[in-house]
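The complex appears here minus one protein chain, its other protein chains still in place.
Lettered A, B and C in written order, each chain numbered from 1.
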Amino acid sequence: MAPSASPPTLRIALAGLGRMGKRHAMHLLHKVARAELIAVSTPSATERDWAAEHLAPYGVRIYEGFEEMLEVEEGKIQAVVVASVTTVHADQTIRAIERGLHVLCEKPLSTDGEISRTVTAAASLHPSLKIMCGFSRRFDPSYRAAHAHITSGAIGVPKIIRSQTCDKRDPTGFFVNFAKHSGGIFVDCSIHDIDLALWFFSAGGKGDGARPKSAMGVGICAIEPSLAEYGDVDNAIGVVEFYGGMVAYFYASRMMAAGQEDSTEIVGTEGKITVALAPRVDHIEVHSPQGVTRQVPPTFFERFEGAFVREAEEWVGCCLEGTEVPVPLEGAVRAVEIGGALQESLRTGRKVWWDQEGRRVERAGL
Amino acid sequence: MAPSASPPTLRIALAGLGRMGKRHAMHLLHKVARAELIAVSTPSATERDWAAEHLAPYGVRIYEGFEEMLEVEEGKIQAVVVASVTTVHADQTIRAIERGLHVLCEKPLSTDGEISRTVTAAASLHPSLKIMCGFSRRFDPSYRAAHAHITSGAIGVPKIIRSQTCDKRDPTGFFVNFAKHSGGIFVDCSIHDIDLALWFFSAGGKGDGARPKSAMGVGICAIEPSLAEYGDVDNAIGVVEFYGGMVAYFYASRMMAAGQEDSTEIVGTEGKITVALAPRVDHIEVHSPQGVTRQVPPTFFERFEGAFVREAEEWVGCCLEGTEVPVPLEGAVRAVEIGGALQESLRTGRKVWWDQEGRRVERAGL
Amino acid sequence: MAPSASPPTLRIALAGLGRMGKRHAMHLLHKVARAELIAVSTPSATERDWAAEHLAPYGVRIYEGFEEMLEVEEGKIQAVVVASVTTVHADQTIRAIERGLHVLCEKPLSTDGEISRTVTAAASLHPSLKIMCGFSRRFDPSYRAAHAHITSGAIGVPKIIRSQTCDKRDPTGFFVNFAKHSGGIFVDCSIHDIDLALWFFSAGGKGDGARPKSAMGVGICAIEPSLAEYGDVDNAIGVVEFYGGMVAYFYASRMMAAGQEDSTEIVGTEGKITVALAPRVDHIEVHSPQGVTRQVPPTFFERFEGAFVREAEEWVGCCLEGTEVPVPLEGAVRAVEIGGALQESLRTGRKVWWDQEGRRVERAGL
Partner (left out) sequence: MAPSASPPTLRIALAGLGRMGKRHAMHLLHKVARAELIAVSTPSATERDWAAEHLAPYGVRIYEGFEEMLEVEEGKIQAVVVASVTTVHADQTIRAIERGLHVLCEKPLSTDGEISRTVTAAASLHPSLKIMCGFSRRFDPSYRAAHAHITSGAIGVPKIIRSQTCDKRDPTGFFVNFAKHSGGIFVDCSIHDIDLALWFFSAGGKGDGARPKSAMGVGICAIEPSLAEYGDVDNAIGVVEFYGGMVAYFYASRMMAAGQEDSTEIVGTEGKITVALAPRVDHIEVHSPQGVTRQVPPTFFERFEGAFVREAEEWVGCCLEGTEVPVPLEGAVRAVEIGGALQESLRTGRKVWWDQEGRRVERAGL
């Protein structure tokens, strides 16, 4: 009664084995049923040692160079997951596209809008390939339930969105070094919130998506003064106006005491939806003479682990079945542009403006 | 064993019997032990009819004119509560001061910063009088507990404040007419949040209070397009930078579906405090096939009724005992100035700047 | 324009100035508009000293003996609030009734069902008097909202009630001495929950009220072994079956770490209502590296202060207007009987049974 052939799986190479890369590797290996992890590449010897211990026993081949991996594995892999440092995201994605491989690229495509556009340009030449930027929150059950509610009209027309990405304070100051290449806090953190705003505003019936009109950012170095030298801050607030009468406002922080606090509110003309307004990591509360205490997820990973797995599962499904990816690439570019504009406004003190066609414009005296 | 004399009470006249005036009257009459309501004035015949029914039985005398009341009751009253329309707040307060009467004036002193300053000028000539602007939230137990925590250093140095004043959507559009004289949504609603920001930032050890550096406001008419003709909106977001590296950001709305949502978060370098993040009117939840549902206060009054009573009690105490009022008048003026600047920014699209001495300045190209 | 006469007030004498008595005194003096506190009596010299300081300045007369007070104040008082020690509740109530005075008596009428019945007997001879036992929770807005929901049919027919009265652990062991006369934890604490169960089950359309069928109680001395000598415990669980297919179960404790936890759930055939399932004293939460913490009311008083005031206000209103009291006396007796039966079951290990007419019966072998 056994079948002649097992269901098809997608044969995948993975670039990068840093914090996120390791997690992608474990997910692809153990949690994504239809994925087959064939090879990994990383310039880091330490990371290759890790791979030798955790991946090699499962037959995964290990490379130092990305290009080398693509060449040797030609014909044996069908797709690439790009989880390397942000600065090479766009380049590696384009090179994979040019070899006819599907790509799931960690966010952001690039910290630069122009460079991001080169990815969409490359992708548009290979319309059959499934190229997706990994905005993991779109795969979280709570955010999906929120989107479904909005689409159903439950809150009328969405008009105001508040969203925040706030990390637990890291006394090691890890993010300070990271800041050199991150593109700034709005591009590194708020990009998730920007993507959510674009997604939710579009769910309200505006098929063509939300078009930004202005962006204004401010921020402070409350705990890490050294960020200033990269034009960055540890707490930032951004406000984006959209054509059509919508506003989104964002808060990003490296200073949360209790844990990761990623919350979103979508205010519509007839109702409101909150997502993780009061974050909690599990279902318990402890009563003591100090009061009643609950815990918050220590990092984004405890909050969104399931979403990362689902993201990979769905992208694999799209590759195998030729269906459309759930996160259009165009939005990923727009999110980078808006994040960059907020960071620019933070640095200059000036508001950034776009015209209705999405071109940056100057407004005299503004 | 009966004493020769009862404890002293404060003999009060009340100006205005609108929505808030009626409530002040009932509080002074029935809930503020040391207050004695002697007289009320209102130009509205309907309101005087209400007074004849609800106040006259307790011996309260009723007047049409404010000045007339002050004159006739001279020597019989010691203090005035001003709860009339905003446009006469400053004038009535000053006239009471000039007659040597203590004053509790509903917020705002005026919708105009300049006019507000005339009140502080008048008050400074009568230093023994207790002149207080009614920022009721400062008397709410939750806001007080938050302030006490901050003062104790529990969250380190407060750096970021988010605060919102959001009204339940009123299908009658009451607030549209109100908008003509309200000074705009930032002055009418956000002024509470601005006052809280000034209060909480100062609690963090900066004795001299928080000095604004820039203000930027945006907004939309999502449900009431006609507000546009008054330069007002029904949803607004404002961001205020302060000298010393602090930022406050505000949301004001007329569009809440479930009820009044007045929430505040104070983020410090070592912790965070939330106030009414998830608003609730009581302690019950109802389980049904639709889910688990709780109710939100329908208006600010259900949320802050106790605070209004306590505000009156404490002001009465200050008048009787000659102690300092808990809400300094200077802050009330600064709150109006910041609210007005946000409203101006909303109208012009330009950011407003102050120098370190609090003077408005122009920044070329900003 | 002043009226010839002020609105009438109720002239009240108060018996007892212990923890609750002091609070009743302050409420009657300062918070219950239509109440006039004329006199107080207490055998305690310390309490009389307190009265001399806090009540005498307002003209309140102070007595040592209850009888003496009634006699001297004859004709000058119309009503009595009984807040003395439980052992004299019934006696003082009956003596006041016999003098034609309205009575608000603190719960319970007595720790003994028989003695409680003597109060109803006395009251039935004076049908125009307003005799009420103070089950304060019935005046709490949340419990009232719950009752209104049930009455409206929102949860179908109420079938299962869980309710708890749990005190914060008191390291002074105050309640141990108290236990000698309290009638036991079920009579002292659970009586509130029993009263709520009777009230809510009756709200479900059973006009004749809920009739108990069996009662079973167990308990432990977890922190105060010395309670055992009074046949009492510091943690107790009781289960009461009612004729008609309803069950209520109760938890009473002296061992809560965080504060007072008085919670109730009413499960109906179509829905459920929870009251204070997750107790909180205010609207704030504090984020720190230890997590997110909220506070719980330290005692029942912080939770129910408003309910005590409203209870007095409504009883005063009934006395002045001749309307029916909101808490029928008969239920107060039934609550004592059920509480006593639970305590008996706790002591004997045996289940207690009633027949359909409410008579205690023995069931062979049960």
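FYI, contacts are C-beta pairs under 8 Å (C-beta built on N, C-alpha and C of every residue); 3 or more make two chains touch, one makes a residue touch a chain.
Quick caveat: nothing in here was measured; it's all calculated off a predicted structure.
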Residue of A:I12, A:I161, A:L196 or A:A276 touching the missing chain in the full complex: A:A276
Identified contact with the non-displayed chain, of B:R48, B:R95, B:R162 or B:H287: B:H287
Given A:A56, A:A121 or A:A228, the one touching the chain that is not displayed: A:A56
Which residue of C:M26, C:V72, C:V88 or C:A257 touches the chain not shown here: C:A257
Subunit B residues touching the omitted chain (full complex): 256-258, 278-280, 285, 287-296
On subunit A, residues whose C-beta touches the chain left out of the figure: 1-3, 6-7, 29-31, 33, 52, 56-62, 141-142, 145-146, 149, 154-155, 270-277, 279, 282-289, 295
Footprint left on subunit C by the chain that the document does not show: 155, 157, 159-160, 162, 214, 216, 218-223, 235, 237, 239, 241, 245-247, 249, 251, 253, 255-258, 267-272, 274, 277-278, 349-351, 363, 365-366
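Convention: only the chains that are shown with their structure count from here on.
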Centroid spacing, where centroids are CA-atom means, of subunit A and subunit B in whole angstrom: 42
Per-residue multi-chain contacts in subunit A, two or more chains: 256-258, 278
